[in-house]
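Here the structure is laid out as structure tokens; the discussion comes afterwards.
The complex appears here minus one protein chain, its other protein chains still in place.
Which chain is which? They are A, B and C, in the order written, and residues in each are numbered from 1.
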Amino acid sequence: MVLDAAWAVRWLNLCAEAMAEHRVELIELDRAIGDSDHGENMDRGFQAVVAKLGEGAPETPGAAMKLTAMTLMSKVGGAAGPLYGTAFLRAATSLGDSAEIDPGAWASALAAARDGIVARGKAEPGDKTMVDAWTPAVDAARAAADAGSSDALAVLVAAAEAAEAGAVATDPLVARKGRASYLGERSAGHRDPGAVSSALILRAAVGAAA
Amino acid sequence: MVLDAAWAVRWLNLCAEAMAEHRVELIELDRAIGDSDHGENMDRGFQAVVAKLGEGAPETPGAAMKLTAMTLMSKVGGAAGPLYGTAFLRAATSLGDSAEIDPGAWASALAAARDGIVARGKAEPGDKTMVDAWTPAVDAARAAADAGSSDALAVLVAAAEAAEAGAVATDPLVARKGRASYLGERSAGHRDPGAVSSALILRAAVGAAA
Amino acid sequence: MKKLINDPKSVVAESVQGFGLAHADLVAISEDPTYITRKDAPVNGKVGLVSGGGSGHEPLHAGYVGKGMLDAAVPGAVFTSPTPDQILPATLAVNSGAGVVHIVKNYTGDVLNFETAAELAEAEGVSVRTVLVNDDVAVEDSLYTAGRRGVGGTVLVEKIAGAAAERGDSLDGVASIGERVNANVRTMGVALSACTVPHAGQPSFDLADDEIEIGIGIHGEPGRHRIPLENADGITDRLLEPVLADLNIGSGDKVLLFVNGMGGTPQSELYIVYRRAVQVLKDKGATVERSLVGNYITALEMQGCSISVLRLDDELTELWDAPVHTAALRWGA
Partner (left out) sequence: MKKLINDPKSVVAESVQGFGLAHADLVAISEDPTYITRKDAPVNGKVGLVSGGGSGHEPLHAGYVGKGMLDAAVPGAVFTSPTPDQILPATLAVNSGAGVVHIVKNYTGDVLNFETAAELAEAEGVSVRTVLVNDDVAVEDSLYTAGRRGVGGTVLVEKIAGAAAERGDSLDGVASIGERVNANVRTMGVALSACTVPHAGQPSFDLADDEIEIGIGIHGEPGRHRIPLENADGITDRLLEPVLADLNIGSGDKVLLFVNGMGGTPQSELYIVYRRAVQVLKDKGATVERSLVGNYITALEMQGCSISVLRLDDELTELWDAPVHTAALRWGA
């Protein structure tokens, strides 16, 4: 399995499918501790990405991710728009114009994405945000790549599984960033919607490679 | 039993008790086909009458009814305020300053009251208003008095019973006057709140004499 | 029932007190009997304008007391018209000698109470003219009924008659301008939810989640009929159609379009209705010359709206544009 431009396009299309499918679930999660818009925002954003991709296929994975960054930035709004926009932009920069991504490069791209989110949002792990999905995903991808796995799929899977576990692990946390922080202690006992959408994105990356 | 000033004061106090007791019922009736205030209005009005009576006992039944007219006029508002105000005023005028009311005079006073309501409100029998309680009451009182009954109580009872039957008979009517008329056909199947409060007033007259 | 109140019995008194405190530059308050006057009343030589009715329709009427509009407002209990012993002193307080116009919404209670007050005022030597507002096309108008209700058009009558009084029109002149507005305005309303009268403690009617009431008034009365929920454009068409038909609005007509919120509807929704109403009027060849969009005559926290259309002529337009300075409507002053 090679992670090339075609894979990236498949991935982004699967992201859009996942957001449409989980739109209501993400709205419900955000309703509990936020303002009920996360699913709507992500769905609108990735539909726009699909429309953009339809205008002409990007030549590299990096180009696909840059296009995604710009589209999410201009269509999502809210907190998630700039955060995901920055994440995809940093990942695109990290990948440069290589035609294919090897496991190490993917792990580095994920790290760059996560660092972008942290740079903009100033959240730390444990603050009950999407960072709590990205940080374990970055670590798992790095570990899998360092373990010398040349199987890209295995690295993608490691990242997705770690993100999913990270999202679940936000349940008991008290939010310190984002809108859920206004609830104080009452935010505990709910899953962070941005962590869930992050896991959906990383799971879609697996689907595109499978 | 003589219908004198003391009887009139007892009567008006019983009216106040009846309005307090039936306040919610009258609100509910008005909620169905009006604006939910009839019970509140009548309760407020007769509480004010009781307060006024407390300031000094009227010397004649007519004086008691005039005081009631002025108080209802200034405290009830809505449609019922001026209509009952006029009714009590016309009855007071009809009774003049006699110290006691005989059956014929009572029948005439009721007729004057009803005519006052009609003069101000322009409703006809069958329009689903308080007129539908007053008109049969007037007829029954007149018939009882004409039948030569010198028993005041019998005349009061005849009026009260006819008013109660008249109120019940408003159920199937389609309203043509008052707020219920805005509902058109949808006003059928509900009892007119003003007809019910009229019957309560005439029933209290019996209680004061019993 | 959930309300920001202390006691159903003190709602009107406390809210009028708060209003008086917030707008002490504009109005003076009489607490017992309750009425609100322009601070500088009576205005020398000017015809006085008094309106009133049950409370629960705020900003109507107190919100319209001030320069270029009402001289006094007389609030009754919630949804209960005020009594002559409030209306009379308010009338006397704003009479400068030029007489007083009563603007009365056509409800049995309002008509009777204002009628008595007018008689008493005349007995004290004050000339009174009454302008009856009855713009609601939801209600059949006939000699044998209570006639059409006064609803949204009331705001327009108060503004335009107020401007006529302010420019110095005579008693009969002010009354006849008010009647002209009433003759040229029609309104129809819809409720998405009922309101709750404080002392009743329960919603005035029960609506299912997918039902709306067409032809409601401003007192939480049920409307003329109940239909399944429709989209905003559909509802707008349904409200506007009888309004335009009754006024016979067609090509070349100039109108004022008034989309009024019933109290619990977001402004954004009123603008969606307004947008459609403009389209419909344009399709008929009429021009929307003036607009008003917002909560101006309400039924407590009811969700819904009413649409009023006033056929304009040059004089009515000029009077509409004339300066007004009240708590709820202000321009040019």
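One rule holds in what follows: contacts are C-beta pairs under 8 Å (C-beta built on N, C-alpha and C of every residue); 3 or more make two chains touch, one makes a residue touch a chain.
These numbers were taken from a predicted model, which means no experiment stands behind them.
Out of all the chains shown, which come into contact with the hidden one?
A, C
Of the listed residues C:28, C:43, C:171 or C:232, which contacts the missing chain in the full complex?
C:232
For the chain that's not shown, point to the residue among C:50, C:200, C:280 or C:293 touching it.
In the complete complex, the chain left out is touched by residue C:293.
Which of these touches the unseen chain: C:9, C:167 or C:275?
Of the candidates C:9, C:167 or C:275, C:275 is in touch with the missing chain.
Pick out which of A:78, A:103, A:136 or A:166 touches the chain that's been left out of the picture.
Hidden-chain contact among the options goes to A:78.
By the contact definition given up top, give the residues of chain A that touch the hidden chain.
27, 31, 33-37, 40-41, 44, 73-83, 120-121, 176-179, 181-184, 186
Residue-wise, where is chain C in contact with the chain that is not depicted?
Those residues of chain C that touch the unshown chain are 2-7, 11-12, 14-19, 21-22, 55-56, 58-59, 63, 192-193, 209, 212, 229, 231-233, 235, 263-275, 278, 288, 291, 293, 295, 298, 300-301, 303-305, 330-331.
Following the convention adopted for this analysis, only the chains that are shown with their structure count from here on.
What is the chain whose Cα centroid lies farthest from the Cα centroid of chain B?
A
Roughly how far is chain A from chain C, centre to centre by C-alpha average, rounded to an integer in Å?
Chain centres of chain A and chain C, defined by C-alpha means, are spaced 55 Å apart.
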